[in-house]
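A single protein chain has been removed from this complex, and every other one stays in its place.
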Amino acid sequence: MAVQKLQVAVAGLGRMGKRHAVNFLHRTPRATVVAAFTPDETEQAWAKANLEPHGVTIYSDYNQMINQEGLQAVVIATATKVHAEEALAAIEKDLHVLCEKPISLSIDTCREVIQAAKAKPHLKVMCGFSRRFDSSYRDAYEKAEAGIIGRPPLSGLRPVISTTLVVSSSIHDIDLTLWFFGEDTPVKSVAAAGVVAVAPGLKQYEDFDNAVGIVEFYGGRVAYYYCSRMMAHGQEDTTEFIGTEGKLTVNGNPQANLVNTYTNRGITREVPAHYYGRFEYAFVAEANEFTAAALDNTKLPFNLTSALRAVEIGSYLQEALRSQKKLYFDEIGNRIEQASL
Amino acid sequence: MAVQKLQVAVAGLGRMGKRHAVNFLHRTPRATVVAAFTPDETEQAWAKANLEPHGVTIYSDYNQMINQEGLQAVVIATATKVHAEEALAAIEKDLHVLCEKPISLSIDTCREVIQAAKAKPHLKVMCGFSRRFDSSYRDAYEKAEAGIIGRPPLSGLRPVISTTLVVSSSIHDIDLTLWFFGEDTPVKSVAAAGVVAVAPGLKQYEDFDNAVGIVEFYGGRVAYYYCSRMMAHGQEDTTEFIGTEGKLTVNGNPQANLVNTYTNRGITREVPAHYYGRFEYAFVAEANEFTAAALDNTKLPFNLTSALRAVEIGSYLQEALRSQKKLYFDEIGNRIEQASL
Amino acid sequence: MAVQKLQVAVAGLGRMGKRHAVNFLHRTPRATVVAAFTPDETEQAWAKANLEPHGVTIYSDYNQMINQEGLQAVVIATATKVHAEEALAAIEKDLHVLCEKPISLSIDTCREVIQAAKAKPHLKVMCGFSRRFDSSYRDAYEKAEAGIIGRPPLSGLRPVISTTLVVSSSIHDIDLTLWFFGEDTPVKSVAAAGVVAVAPGLKQYEDFDNAVGIVEFYGGRVAYYYCSRMMAHGQEDTTEFIGTEGKLTVNGNPQANLVNTYTNRGITREVPAHYYGRFEYAFVAEANEFTAAALDNTKLPFNLTSALRAVEIGSYLQEALRSQKKLYFDEIGNRIEQASL
Partner (left out) sequence: MAVQKLQVAVAGLGRMGKRHAVNFLHRTPRATVVAAFTPDETEQAWAKANLEPHGVTIYSDYNQMINQEGLQAVVIATATKVHAEEALAAIEKDLHVLCEKPISLSIDTCREVIQAAKAKPHLKVMCGFSRRFDSSYRDAYEKAEAGIIGRPPLSGLRPVISTTLVVSSSIHDIDLTLWFFGEDTPVKSVAAAGVVAVAPGLKQYEDFDNAVGIVEFYGGRVAYYYCSRMMAHGQEDTTEFIGTEGKLTVNGNPQANLVNTYTNRGITREVPAHYYGRFEYAFVAEANEFTAAALDNTKLPFNLTSALRAVEIGSYLQEALRSQKKLYFDEIGNRIEQASL
């Protein structure tokens, strides 16, 4: 019997959309790409050269695309502001959805998508937190769960420390925290501080090019974040998980490959220029596992609600950064004026 | 116009054959697997489950397989002793060939295959030296060529040092040396020493579980090798390239992934258990580049004759090891009794 | 002409006092120890065995000791609560003073000592911030000053990040910040969060075993700190200095020595068990440089006032930790209610 391949459409063919298209087409044995949408002419030309010869139909209209006969899933890699409406339209058409993060910067809109997904439990709707599929983070998670660094994350008192976070736009590190602490852990307080060091123009947007933040959770856990737009040496993404009996680091020594160069300047190793150099194979794993869940109707590796919570905590950090105030919450998530001692 | 995919057959479905089949089927966009051969029933069962559903015909006879209509290329991953005859039969049928190393342990047989390949210059016949496709070795090679460590490998006086080599059966490190020194560099002398440390039974086969070897080349270059069957910590494959103004190392700090574990025993990182953990993506690159050369009739990244030379130098090292004698050669490759001072 | 050696007395012979005594006696060519004070009988016995044979007079009374004929300097390594009064008494007697940090936990008392020292400018009075003498931190400082990571610390906008700090008792990392930012940089805000993970008894003292803190300075600089009492793997003290064009790390890969052990568990290196394993030679440099400044009447490498500022910032962090409030300051150091946006 011939293999049944998941029939996938890709919406948006910018840098990340192209990568998703290639990954689902060529590196996901149980999936194939049958349709792609982009309103951009340059991207359409790329699609004609690279996707069409493999049998992919190219669309300039999203809604036309999702009506294509036989389509089973949509990967959404368009601009953030249309993620949610495209996801809702796809769910409406009974399509599985892999949506780039964030679903929306609006918490209400995130909730709407989660509601729509809950109403059709046979659909797999996932937010693309690629680090959840990275083999190093997974190894660290398994080691933490196995108690190698002491009390397990779900019951212990343990700070998680992640040294690279883009507070406003990226929510990867917040999602990592939720993964390791448990996505239902309530936030107790949020504080942050930022500077504008290299891009003075950011000030008018109340934005920063460097920021640090502390998120305190109920149950004795603390996360801290450092985010920067001035990583001269390349992609870093170092994470520490500290337990009562040890510590796990992920990417404490960033490197592009296994080469070291010894010269009269010392010993040097290069660093990936961009996040795809660090996370390429996590995206491939993501494509394969999303496909398997859709075809086999198995559980996705994490819930859609954690995407909502990541946006929520990200918005707290941004508010703490802009207002320079420390924010406090009670155990059921309501804002309060004073710390709960 | 639909994409033309290279029609590939895989001979042998042992550990490495399975990996080649999967790589050509699922990770090589411009190729597909249409046939596979194995005489082994367990392997045939695996093929029925994993290859047949993708349209692969399974054979228990190699010659039947290579007669399949439309076939364009064969990947040979059977036992070493049948590599050469299978390669010759494929060339005879006008098929491109990617043959696992070594082509043969007999130098004459290697020559025969090279002759057959030369007679059909439209065919791509390549020996599977996977390290030639590894991104770290390639980066080191480019840096060496760019003069970062001084005189370039093709004209300079420069020792290459490779600390892991299985002298008798594996010839990867010898091939690395030929790559960096130039495959025509003549050998001047060969010396080696070995011990039987963990497997006393090897003595009856005149074999060793640890060995070191020095190969001196004309033109002022020296390579040295360390090979061991007792790498308790896992796959290592550390290589050094030393130039007049610096040094390049590849995999000087072996690691399975990017996790470091800090406990009261210190800081630990794990190491890949096997070579595929280290070289998986080199094999994928190999499949893709072989395919491109076959479809586009472009040059392969290295010549088949280097496979012959690697076997030749490997046999010298083995003779030096068993006889405990130092071997000498003149500049055109003849054995001589005395060192040429 | 015979060498004139600085005549030094050591007050307190606990763990650190013993080390100072040995360093000034045996590892500081231009100094000698002539007197030592301890009220503790066990410490006196150690002194009789280890110091007396080298011509050191042992005292059980501090004031008697500082009256010894010919004495030129006192090293104060007693309990924190008597540091200030002993320093004042020594200054009164016209003696140079090297005082273990902190001078006092009271800011007013620190000020008193600073005043007394200022009144006798011929005396060298220094607080023992040993990291200022560590060759790695010094190298990082020189590199930062040379602009290797972008704008220099004294004028640029640059976060300093130090991942290990004992907020309440140790002030080393705060002093490092002042060193790199300039000791007069005014504080803008302070926030912190702590957990009690391993020592529940700390709660009654309003203390924590893990804490993170952010100190924001005017002029666009931010420092952040992580402090822990549960470093299972040993002494860590990792520091990052992030600039507009790069980053410097000190001790990013902690290690006790240069040995790596490869076994079937992976590759392991050990870590110093305690701070003296990390900073031993910084203390030796400190003894030698303090001695040189006293004998030659040259400038000490840093001002006494930074010791006051470090205590001040440490007390803010502790208050932020206990009250869970974010603290705000104006540019001249006054507490204010609201952030100055």
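Letters A, B and C name the chains as they come in the text, with residue numbers starting at 1 for each one.
Quick note on the criterion: a residue touches a chain if its C-beta (ideal position, glycine included) is under 8 Å from a C-beta of that chain, and two chains touch if they have at least 3 such contacts.
None of these values were measured; they are calculated from a predicted model.
Touch with the chain that is not drawn comes from one residue among A:17, A:194 or A:254, which is A:254.
If you put the hidden chain back, the residue from A:82, A:107 or A:271 that touches it is A:271.
Taking the complete complex into account, residues 1-3, 22, 25-27, 29, 53-55, 135-136, 139-140, 143, 148-149, 245-253, 256-264 of chain C touch the chain not shown. If you put the missing chain back, the residues of chain B touching it would be 149-151, 156-159, 161, 163, 189, 191-198, 210, 212, 214, 216, 220-222, 224, 226, 228, 230-233, 240, 242, 244-247, 252-253, 323-326, 328, 339, 341.
Looking at chain A, the residues touching the absent chain are 232-234, 253-256, 262-271.
Assume only the chains that are shown with their structure count from here on.
The distance from the centre of chain B to the centre of chain C, each centre being the mean of the chain's C-alpha atoms, comes to 57 Å.
Of all residues in chain C, those touching 2 or more other chains are 232-233, 253, listed in ascending order.
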